[in-house]
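Note that one protein chain of the assembly has been removed; the remaining protein chains are unaltered in position.
Presenting chain A:
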Amino acid sequence: MSRVVSLAPPRRPGPDLGELLSRVVRGDQEAFAALYDAVAGPVLGLVRRVVRDAAQSEEVAQEVLLEVWRTAARYRAERGEVLPWVLTIAHRRAVDRVRSAQAAADRDRRAAAASQAPAFDEVVEQVEGRLEREQVRRCLRTLTELQRESLTLAYYRGYSYPEVAQVLGAPLGTVKTRMRDALIRMRDCLGVAA
């Protein structure tokens, strides 16, 4: 018995996040706890992908979840689903964190500690999660290299587009349009409708 076994749960209709969020607006902490259960894994996963450092990622994820509590009234159902709204907040805060000079110093200081981080954070190896990841990877493979790198450097690494342009040795304007082209292809490949 050397590893944690996590079998795949059947895909169940999740809670109605819009309904939960409307209760959160009214200060319902129980609804927030249920919303937390639905979004905390994606939030922490995305933040970790961008921020890397485990301790900082948890701090940022906590800020994100409290921002959801604080600003729930800003959510507009006609502009999209709840999870994209939450993950937009998560991504913005993760990017803010990696772009602050202070974070750079912290990251260096904590680099050693990170290697001893506890193993709480293994990626959820559920079939459902794997399928989602596979689908995203499959669609990323349909992009041109410049599209893919423009998108993933910006989204998963938190690079600004001038940083992306510098890393790729491409003109600024080209990088901006490639990011948009990449997202149009990903949108169509993943069958996303807003």
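What we mean here is this: a residue touches a chain if its C-beta (ideal position, glycine included) is under 8 Å from a C-beta of that chain, and two chains touch if they have at least 3 such contacts; residues count from 1.
Simple rule for what comes next: contacts and distances are computed from a predicted model.
Hidden from the displayed complex is a chain whose UniProt protein name, among "Spermidine/putrescine transport system permease protein", "Transcription initiation protein", "Amino acid/amide ABC transporter membrane protein 1 (HAAT family)" or "Regulator of SigK", is "Regulator of SigK". The chain not shown here is touched by just one of A:L20, A:L65 or A:L146, and that residue is A:L65. Even with one chain removed from view, chain A keeps its contact list with that chain: residues 1-9, 25, 27, 29, 32-33, 36-37, 40-46, 48-49, 58, 61-63, 65-67, 69-74, 79-81, 83-85, 87-88, 90-92, 95, 118-124, 126, 129, 132-133, 135-137, 151, 154-156, 158-162, 164, 172-173, 175-177, 179-184, 186-187, 190, 192-194.
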